[in-house]
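For this view, one protein chain was removed and the others were kept in their places.
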Amino acid sequence: MTSRRTAEGGLIDRSRPLQFSFDGKSYQGFKGDTLVSALLANGVRVMGRSFKYHRPRGPWGAWIEDPNAVFNVTLDGAELPNCLGAATMLETGMEARSVNAFPSARFDLKGGLDLLHRWLGAGFYYKTFIWPDWHLFEPMIRRMAGLGELNTDLIDGYASDQLHDHCEVLIVGGGAAGLAVARAAAEAGQDVVLVDDHDVAGGRLYQLDSVEGQTPRDWVDDQLAAIEAAGGRVMTATTAFGVFDHRLVGLAQQGAFGTAPRLWRIRADRIVLASGAIDRPITFADNDRPGVMSLDAACEWLARYGVLAGRDIAVLSNNSFAAPAVRMLARAGANVTEIDPTDGAIRALGGKRLKGVEVAGKRHPADTVLVSGGMTPLVHLWRHAGGKLDWCEQRQAFLPGATPEGMAAIGAANGSFDLDHALAEARAVARHEPRPDGTGTYRLTPLWPKPGSKGRQWIDFQHDVTLKDIELAARENYVSVEHLKRYTTLGMAPDQGKTSNMAGLAAMAAIQGRAIPEVGTTTFRPPFVPQPIALYSGPHAGQLYHPLKRLTLEAQHRAANAALGEYGGWLRPGWYGSGDPKFHIRDEVVTARKVAGILDASPLGKIEVIGPDAERFVDFIYYNTVSTLKPGQIRYGFMLTERGHIMDDGVIARLDRNRFLISCSSSHTDHVRAHLETWRQDGNDPDRIFIHDLTQAWSTVTVTGPKARDIVAALDIPLDLSAGAFPHMTLHYSSFDGTPVRIARVSFTGDLSYEISIRSSRAADLWQALAAAGEKLGACPVGIEALSVLRAEKGYILIGKDTEGETMPHDLGFGIPRQKKRAAFVGDRSLHMEGANRDDRKQLVGFSVEPGAPALPVGAHLVGEGERPRSQGYVTTSHDSTTLGHPIALGLLERGADRIGERVTAWHQGQRFTATICAPCFFDAEGERLHA
Amino acid sequence: MQLFPCPFCGPRDEHEFHFAGEAGKARPDTTRTVSPEGWAHYLNDQRNEKGRVREVWMHLTCSELFAMERDSVTMEVLSSAPLREDAQ
Partner (left out) sequence: MRDDRHRWAAHDGRWPRFDAQGISLATTEPERQTLISGPSILSHYPGAIEWPDIATDDSYSLCLRRDRILRVNGLEMPDGWNQEQEQAVSDASDAYTVFDLSGPKALDLLKHGAELSLQKPSRSVARNLFGFGVFLYRYGAEDGYRLHVPRAQAHPAWQTLTRQAVRL
């Protein structure tokens, strides 16, 4: 065993052993371990196979920056894919499986793929698009590449809670700087939230012997106690994964394994970024061998988890942090040799088992090689917020530059790597005082990838991108960092290049002979570490993903055996009865035509326009002239967009001089209301027009059919229902059982119809009464499906079904207002533009199909003759009409109105159908039944 | 997520708002002759500026239609005022 648990030390609780397994083998760790630290303590080193070449990989980093130890983890039946082993806290009973390896990371059957690497370089897949044929390679690549496998079983109760909150100062990172700034700000009376992604705050402090005269543990505990005593909040195991507009910070708070993290959306007056820095790899031949690890990670494993990474350790570091690290490791019992990595070419020795390192031709035997190529500040959130980065030559790193409003960066995230300096900086920032001068004692010798070097030198461990891939991309002219990223997939793995982007762009800079800041960085995007989608969906899942609007009469419909479905955002009866809907729908149509149908029309919009300018306003909003209506009269009309296209249709009733009732389509109510409000306040006098949406205050039951009058009369409504006293397209007030009702004679079926509206709390009584009266006469409830057959027979359109995005009213045969209306109205000028005047516009027509022939498929293209006929329009509605004894259809067809009587071919998925073009009305063209 | 200042309600979550167009475009008087070019300009031409922009938004919960100035690069909101006073 190369790595092992030390006899003492670390933050783990040695009194609480935890059992777990990895690739089927059982191990023991302690409370406070991560999966990776526990495996290292057990001497396990190979923890995964690489994404593309299936090379054996061991952990590189001790926390979220580790690209290699990616596991599928199962606990109590909950399986989560692609867990970062280095940042997954150990729980007893965990079963971890390495990803992309079978049967195990140590013995991977596809390990031989690595031998093919010469042919699998950057852009391999893209090139197969051109030659020979990507279809040959895609299935193989899909099988072989990739990370964890998705388990499609849902985890019970895996849903994120989402909370909104606010604070004055939000501090990201609970290391030395973060703790110091939080304490100072909290003690100055500010409302502080400190966020740290570890279970135990303190960052890298535990690597030190003392902090301001205390042990690191005591110092951290003191700061936390002081912050909380001053009213500050501390959130551990919580990742600030993104900074969004107007200083909204997204936090993912981890709970027990297998539960979804909780999402906090915290709006902060000020954000202090104290997210620290990570050690970066050195690029050399076979630098991905298990046992080549981050020097800083080895110190973390030792300090936090009491794990010594190796026995005979070679340290390759180009910076001044090496000395204390070497002392720490040596004191823990390791045999440490320091080697200058800037001496010459470097190569790792050995394979699955590391044997040492060769530098400038000299071999250094070792079981572990710890490398440090310099610190890279974690500036992700700075960039999310729109902050700029400046290149620091001395520290060879991008540091926070121009500051986004209300944000500050401190500590290692700001390049302040010395403890004293970071603490002074933090306290100054908390008090809005000038920061201390100087840059500290950190020194390093620049050390970046050397193009042209021998061997396979890994840049991106998680996506298997090598220095040669970058050279290839440069040769093929993918030199911009954003192109480089996509061509080679550098930095596109789940870790988003935390350890690889710097080396990748430095390599590109070296290849082109440019300076690193000239090459620049790719865009930093949230989330900082991968988050489950459930975090974002929160409670909006299942029935609450897109909750439907519910009818007041739903219980009555269910009692009547209704099949409910979504229609325009409402849950409505499609038909009544169980089993094959076809027969129920046909029966409903037949009954409605012979006797009567009873329909819940409650979702129809009921928007009132009230006020002294209401009359002028509805004339402006409608294509048709509405102001000529007298109180109690109703008109059918269109609302247009300013482009002249039909936005909605429906009837509008004048209730009295200053009050109109707009009955817009059920699914468009919210849209129409916003449309009306916009025009009311833009260009009209909003003090003289008011818009009240009362759609849900009222429920509407429609009785339609030849016996409709008899059914309504049975309710004892004190009203003369005769055609003379109550003609088509008029409205009357009356009462039902002591409750006021509004009765409109409008029809969407072509038959005599009464729409009775009553306050929703009385709707059930009205429905019951009509259903009972109807039943005596042989009527039945009808659903939306039967209604859509009935309306199609009459040639009544549904907006959005029988119209498309360019349909204008004259395409439907409603051309008169376009020619005659004088007042201005929305969309008026568009009706006379060149496009509106074209003679090949698609116009609404009907299609009559011979009895016995199949109905036209909806969506079928109407085509001319020839081998490759052009589409001239399409079928929008089609039904086999029992009423008429043959199939009928509606559709939009170029020059349709001039082609009545012609035969037409409809083409659908290789099949041809024929029909005769006719006027879009198949039933009661004279309107006798309508006006009965 | 942005916070937009409704002139009536004060700052609210961006989800409560709806973009209604660039500010400053007057509807031509269509009872008089409007050239096709003039109408096409009204319908189609957008400034789509980078930086300081002035736009019309609706606060859907209270239906306030208002003009908002903001920076389309930094997303900073500079001002908001009800459209109705604007028109007067």
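Order of writing sets the labels: A and B. Residues in every chain begin at 1.
We take it that a residue touches a chain if its C-beta (ideal position, glycine included) is under 8 Å from a C-beta of that chain, and two chains touch if they have at least 3 such contacts.
Predicted, not measured: the structure shown is a model, and the values here were computed from it.
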Wait, the hidden chain, what does it touch out of the ones we have here? A, B
Which residue of A:E476, A:E554 or A:E804 touches the chain not shown here: A:E554
Which residue among A:R327, A:K388, A:H540 or A:K776 touches the omitted chain? A:H540
Checked against the full complex, the residue among A:P290, A:G504 or A:P686 that touches the missing chain is A:P686
Which listed residue (A:L116, A:L163 or A:A229) would be found touching the missing chain in the intact complex? A:L163
Using the touch definition up top, pick the residue from A:F417, A:Y623 or A:W698 that touches the left-out chain. A:W698
Of the residues in subunit B, which ones touch the absent chain? 3, 6, 8-13, 15-16, 60-64, 82
What residues on subunit A make contact with the chain left out of this view? 161-166, 265, 267, 539-540, 543-544, 547-552, 554-555, 558, 562-566, 570-571, 574, 581, 603, 608, 610-612, 614, 655-659, 686-687, 690, 692, 694-698, 759-761, 785
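The criterion applied here is as follows: only the chains that are shown with their structure count from here on.
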Help me check something: in the complex, which residues belonging to subunit A touch subunit B? 244-246, 248, 265, 267, 386, 405, 642-643, 674, 677-678, 681-683, 686, 822-825, 828-830, 833-834
Subunit B to subunit A touching residues, read off their complex: 1-3, 14, 18, 20, 27-31, 34, 36, 39-40, 43, 56, 58, 60, 63-65, 74-77, 83-84, 87
